[in-house]
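Yeah, one chain of the complex is gone here, protein chain that is, but the others are all in their spots.
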Amino acid sequence: MHFIYMFLIMFGFWIVLSGKFDAFHITLGVISCLIVSFLSLDLFFHETKKKGRIAEVVRFLSYIPWLVKEIVLATIHVAFIALRPNVKDNIDPKVIMFKTRLKKDLSKVTFANSITLTPGTITIKVSDDEFYVHALTKKTAEGLPGEMEERVGKVFKEFGE
Amino acid sequence: MIIALTVLLTVTGFFFFFATTIGLIRFPDFYSRMHAAGKGDTLSSLLMLLGLAIYSLHHFSFGNFLVSLKIIFIMVFIFLASPTATHAIIDAGFESGVKPWTKEEERAEE
Amino acid sequence: MIWQIDLMVLTLIVFCAFSAVMVKDLLSAAIIFGAYSFLMCLLWTEMGAVDVAFTEAAVGAGVSTIFMIAAIFRTSRSVKHRSRGRRFYKLIGFFAAAVTGMVLLYGQSDFPGWADPNSPASSHLSPYFITHTISDTAVPNIVTSVLADYRGFDTMFETAVIFTAGIAVIFVLRQYRRDQTDVAGTDEVAYQSPIIQTVSRQMVPFIQLFALYVVAHGHHSPGGGFQGGVILGASFILVGLSYDLRSVLKKMGEGPNIIFGNLGVFLYAGIGAVCILLGANFLDYSVLSRILPATDSVMARSHGILGVEIGVAIAVMAIMIAIYVNISSHGKYDKGL
Partner (left out) sequence: MTTYFIYAGVGLCFLMFLALYRVILGPTAIDRLMGVNVIGTKTTVLLIVIGLIYGRVEMFVDIAIAYALLNFIATVGAARYFQHRKNLCSVGFGLRHKEDKGDTTE
């Protein structure tokens, strides 16, 4: 079952890459997709999981607009600091540590990368449930884990429901 | 219309590239420089690539549409890879024991 | 050629090259050399040499940087610094380099100008390739048809050179121990980061498919066997980097890898040998139309090129993996970078 999913995803990617629809190239595409699916199936679907994957993808996509908004804010934030005359007065970096309630690897990864992309914070290290985060200012440090953890948890159905 | 959008997106992206590269030079320590490098690169390259993807739809044809899709694939890839690379670098710095710059230390030195 | 960008990139390259030579720390030198390769690729692209740029992007920017870092990881990171008694030798070295540079510059004046339409290459050879490629081989990308058909013999030995390099690395570095199987070593520490592991796990299949696309579409777009093979090898290297060496060896063990390397070269030479058996010259693919169904001699050349490219890709992929595994594990196949 996973094999078929993976084959279809790979074949879609091949169509985008190839852009040629004669029989010869389609055959090559099918062979290539089979080879890749055979080679990397265990990498692509690591956690053997039940249904609900599609719903998860949909929820993840609905999470992205919020993330994009945060990225824009983050870049403006950094740009603002960088272009102002005295950099050292405007920042007050510190490393903070907090524990997360997220369990799954995938949600931890999403959370960590979201932290990296949001204003003034970068994930330094993730070990088990401890997150080490470098924050550029005091204000951004206080905002963690906060709203984002809720949102990521909702995407991956972490907190029961 | 398409050209106006392209110019708008690329100029915005270029501005962010510029600002964060300035940040790359001006920030005091490794970690805060990484803020500039990681965040700035992601958004600005996404914006510029989006502008270029839209521009390649200028003369619409199926081939150009596929080119746009490929550029969008690069965007998705950068969206995933850039924060990961940032994390890899900053983790390497943390592992090898780079001291973060803090305001307290600055004051103590004075 | 866009001279504004050309000038800027060239200046950047010179800066990079100088600092890569000047810096004492070898790891920094390797990293700066990566930047040098990036810019070099940009320069080739900007000059219109797309296939060369692709090779530079695949080999120079990606894989060779990792090879160098792995080599530094297993050896030493700093240059031995001797303060006295070296000045004389340095002076000799500088003098030799200066003389060679001057001779090269002098010899360069006899070359035809950049893109000179009257030079022998572009008045005799190139027009033939440009006008005959489609009618001879039905391959739109001239570089591919020149590499794999018109000068197929040359490319075969290029593949053999890469194969020899891989064999040499295995011979020099590989250490066999009696109490060890292929997948040994229990003290391997994986990359301590779930983020990098998860993201690269999702990316590896796409990288592999892209590599196969590059191989299969060498006829129509830049790329081909070499580039596709390197990227395919790089995907395995990424597995090794983000997990550990064992997961690479689980996918591509030592034995199968060497077999693949041999198979690639064998495929190339074998296609040539089949041509001899069918009564034509070595690597004259047009005669393959007799055994391939529903192909005329033009399409046979096209398919012959594809077969050869696949052979190159397999060989290059296997050799890339072999070199990475051997360098990064000191030939012990236990712990990677």
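When the chains are written out, they are named A, B and C in that same order, and each has its own residue count from 1.
Criterion: a residue touches a chain if its C-beta (ideal position, glycine included) is under 8 Å from a C-beta of that chain, and two chains touch if they have at least 3 such contacts.
Nothing here was measured: the structure is a model prediction, and the numbers come from that model.
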item: From C:Phe38, C:Phe163 or C:Tyr285, residue that would touch the chain that is not displayed; value: C:Phe38
item: For subunit C, the residues touching the chain missing from this view; value: 2, 4-5, 8-9, 11-12, 15-16, 19, 22-25, 27-28, 30-32, 34-35, 38-39, 41-42, 45-46, 48, 50, 53-54, 57-58, 61-63, 65-66, 69-70, 72-73, 76-79, 81, 83, 189, 191-192, 196, 200, 203, 207, 210, 214, 221-223, 227, 231, 234, 237-238, 241-242, 337
item: Subunit B residues that touch the omitted chain in the full complex; value: 3, 7, 10, 14, 17-18, 21-22, 24-25, 30, 33-34, 37, 41, 45, 48-49, 52, 55-56, 63-64, 66-67, 70-71, 73-74, 77-78, 81-82, 84-85, 88-89, 91-93, 95-98
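The working rule: only the chains that are shown with their structure count from here on.
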item: Pair sharing more residue contacts (C-beta pairs) when A-C is set against B-C; value: A-C
item: Centre-of-Cα separation between subunit B and subunit A, whole angstrom; value: 16
item: Distance from subunit C to subunit B - Cα centre to Cα centre, in angstrom; value: 29
item: Junction residues of subunit C - those touching two or more other chains; value: 193, 195, 199, 202, 206
item: Touching two or more other chains - residue numbers and ranges from subunit B; value: 80, 84, 87, 91
item: Touching residues (chain side subunit A, partner subunit C) in the complex; value: 6, 10, 13-14, 17-18, 20, 25, 28-29, 32-33, 35-37, 39-40, 43-44, 46, 105-106, 108-109, 112-113, 123, 125-127
item: Touching residues (chain side subunit B, partner subunit C) in the complex; value: 77, 80-81, 84, 87-88, 91
item: For the subunit C and subunit B complex, residues of the former touching the latter; value: 193, 195-196, 199-200, 202-203, 206
